[in-house]
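A single protein chain has been removed from this complex, and every other one stays in its place.
Showing chain A:
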Amino acid sequence: MKKLLLASAATALVASTAMAESHSDPVKIGIILGFTGPLESITPDMAGGAELAINEVNETGAFMGGTEIEAVRADSTCIDSAAATAAAERLVTNDGVAGIMGADCSGVTGAILQNVARANGVVMISPSATSPALSEAEDDGMFFRTAPSDARQGEIMSQVIMDRGIEEVALTYTNNDYGKGLADSFQKAFEADGGSVTISAAHEDGKADYSAEVASLASAGGEVLVVAGYTDQGGKGIIQASLDSGAFDTFVLPDGMIGQQIVDDLGDGLTGSFGQLPGSDSEGASMFQEMATEAGINPTGIYTGESYDAAALMILAMAKAGSTSATEYAGEIMDIANAPGEQILPGELGRALELIEAGEEIDYVGATAVELIEPGESAGSFREIEIKDGAIETVGYR
């Protein structure tokens, strides 16, 4: 027993010196996104967006006396909370990250927040978790998101549909936190606006056959079908089956359903379908597009800008607090993101660091015109799109 105690004490000692050493090494930021799973087609660009911000800061050499920042990627799988928690745990305990950029899907984000981030006191900034439930989650002030809650997207989607003179829709959602949250908030908003939802039916991801689901949706009827799902998963299956059976020919696509891949896969079938995704027409958006294109990242990829902003916010907050300890810099994030102060656009992170050094206030605008509202989430501006001739075209901003 004595030996065991001695051994564990020795291990603890070694571990703590290792921890102490890691602080003089580069600061690490964990990027945890679903590199496998339902979002695997968009996450590489998202990670690229975050790494773009990190590289930009490294090039200036102005971060905390020239400290390097290192990105460590991990796989959230998007759907498997246990795997995501293990991956995040590894980031924190093994890699010793100072903050986590992620996760992507709402379910795993909640799991990581409760099991890893709060337990270890690590800040999380998610670029894409949009479930309304996360607004109410206990977070000890450690959780932020640069994407707006779906409660907001539900309202916007309702307006988009209403403005096209459509008052009766069928609704299907992927059976998880994201799908259910968005479907509920949309239904509430749409019915309050005077529309009617003929059916609200869940579908499971990862099936091959959706004919039974589509049969029910078709039977309930509706002018358009709202599909709150994922491009790589059931959402696509539902649309394919609807087109095949002639059940619906126009679809309303929220953020999870918009991607070039699905447009290419389904071809003409999607023409005339419309939807919305977080995005803005701010100056920052176009600047970010140029930067991203130069770095070989698809800038129109969904949540790429949000990922850049999430990483940038985290870095700037650390610089302002002069510390990589979560308890010290978490409080600075809202200040950095909001007015008053000098406006910071993408590509100006070096200038932001100089201003912080000089003790001046900054207002981070970034690629997506970030404006954080309590409890630490984006107020949200949305880009309305329509699919024409196999391309995603922007109709306007809301």
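Rule of thumb we're sticking to: a residue touches a chain if its C-beta (ideal position, glycine included) is under 8 Å from a C-beta of that chain, and two chains touch if they have at least 3 such contacts; residues count from 1.
The rule is short, and it goes like this: contacts and distances are computed from a predicted model.
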As a check of understanding, state which of "Branched-chain amino acid ABC transporter permease", "Sulfur transfer protein ThiS", "Cytochrome c maturation protein CcmE" or "Na(+)/H(+) antiporter subunit D" is the UniProt name of the chain not shown. "Branched-chain amino acid ABC transporter permease"
Specify the residue from the set A:E56, A:D232, A:D309 or A:E348 that touches the hidden chain. A:D232
Contact with the hidden chain, among A:E56, A:D104, A:D139 or A:E213, goes to A:E213
Give the residue, chosen from A:G221, A:G272 or A:G331, that touches the chain omitted from the document. A:G221
Identify the residue among A:D140, A:E191, A:E204 or A:D281 that touches the chain left out of the display. A:E204
So which bits of chain A touch the chain we can't see? 36, 40, 175, 199, 201-204, 206-209, 211-216, 218-221, 232, 236-237, 244-247, 265
